[in-house]
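One structure is given here, and the rest of the page talks about it.
The complex appears here without one of its protein chains, the remainder shown in place.
For chain A:
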Amino acid sequence: MGKRTVVPFGPQHPVLPEPIHLDLVLEDEKVIEAIPQIGYVHRGLEKLVDKKDFKQFTYVSERICGICSFMHGAGYCMSVESIMGIEVPERAVFLRTIWAELSRIHSHLLWLGLTADAFGFESLFMHTWRLREQVLDLFEQTTGGRLIFSVCDIGGVRKDITPEMLDKIVSVVTNMDKELRDVTSVFLNDSTVKHRTVGIGLLSKEKALELGAVGPMAKASGIRRDMRTQGYCAYKYLEFEPITAEEGDSYARMQVRIGEIFQAIDLIKQCIEKLPEGDIITKIKGNPKGEHFTRVEQPRGEALYYVKANGTKFLDRFRVRTPTFANVPALLEILKDCDLADVPILILTIDPCISCTER
């Protein structure tokens, strides 16, 4: 047995856009154990239900995170709508799905860029984020905002998308599809990328199940679980299958995310093709009373939203369990027996969102 050393990792590190700390227990260059420390940016947003009424809280829920902003807002609205028995207009349901899938593309491209940056592959990082900018431009042109665009509301959505803009979305994502094939082929075929990802950070299907992994982390280990298949929003009208891989390593997780980008492009096109005419919002009356658990598939995986309402305009409780929170135990597992040099890539491989985790 080699000498044991504890190396602190984070909260500030070049690969970490947000702060998380790990105490890495090493034996020579191998990690034996990783002990997490979070809490550097905990904001207590859930507690704001005491001060913001349930309508204002839509804006708070969107601010849990800048990357998953739209889906946080949608998850919260869907919970309140279920409690109040509100029927959301079909057009709004499809529009929500379009923005949700655009969010998935932008989130996965952000992750791919950060991963390329972590490898030191700067040009690949820039190409990936150049493509991501096109999605942010679409957000801006359809909603006025680029990251937190406050378009989701209880009962539907606040803005419609014009037929001209829908054509433009199809044109942009079609062109992006072609460019993405070139960029993602580098991620999937380049020997330096494969050297850092193939066989690294193995998570078996059994371990992924045992540790409650979600999203691409679980799908890359062969778990075919995707909340969209339950048919919330417009997914019940769309044809798709969850993207999975079997190997359970960092490369497989990258494969799944890349597959989900192309799938999202297809889903957006299906939505636009099937988009019905009609209203975009149902007017709500009264205050919610009751409780509801809602699950949605965010880019990082299954997210849970719980709302408990007492019939006044202030909720008793809003709670969100984000995918990163669920994936921390799986991260600790894949760090065991890895080389110290692989730790940054392995942390990135779960696509951590600390803002979500410390909402």
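Definition applied: a contact is a pair of C-beta atoms (placed from the backbone, for glycine too) under 8 Å apart; a residue touches a chain by one contact, two chains touch by 3 or more; residues count from 1.
We adopt the following convention: contacts and distances are computed from a predicted model.
Student: Unshown chain, UniProt name, "Ech hydrogenase subunit D", "biotin carboxylase", "ABC transporter permease" or "Peptide/nickel transport system ATP-binding protein"?
Tutor: Its record in UniProt gives the absent chain the protein name "Ech hydrogenase subunit D".
Student: Kindly state which of the options A:L147, A:V170, A:L209 or A:I284 is in contact with the chain not pictured.
Tutor: Touches the omitted chain: A:L209.
Student: Would you indicate which residue among A:G39, A:G199 or A:G278 is in contact with the undisplayed chain?
Tutor: Of all options in A:G39, A:G199 or A:G278, contact with the hidden chain holds for A:G39.
Student: Just checking the interface: what residues of chain A touch the absent partner chain?
Tutor: 38-40, 42, 44, 46-47, 78, 82, 209-212, 225, 229-232, 291-295, 302, 304, 306, 308, 310, 316-317, 319, 321, 325-326, 328-329, 358
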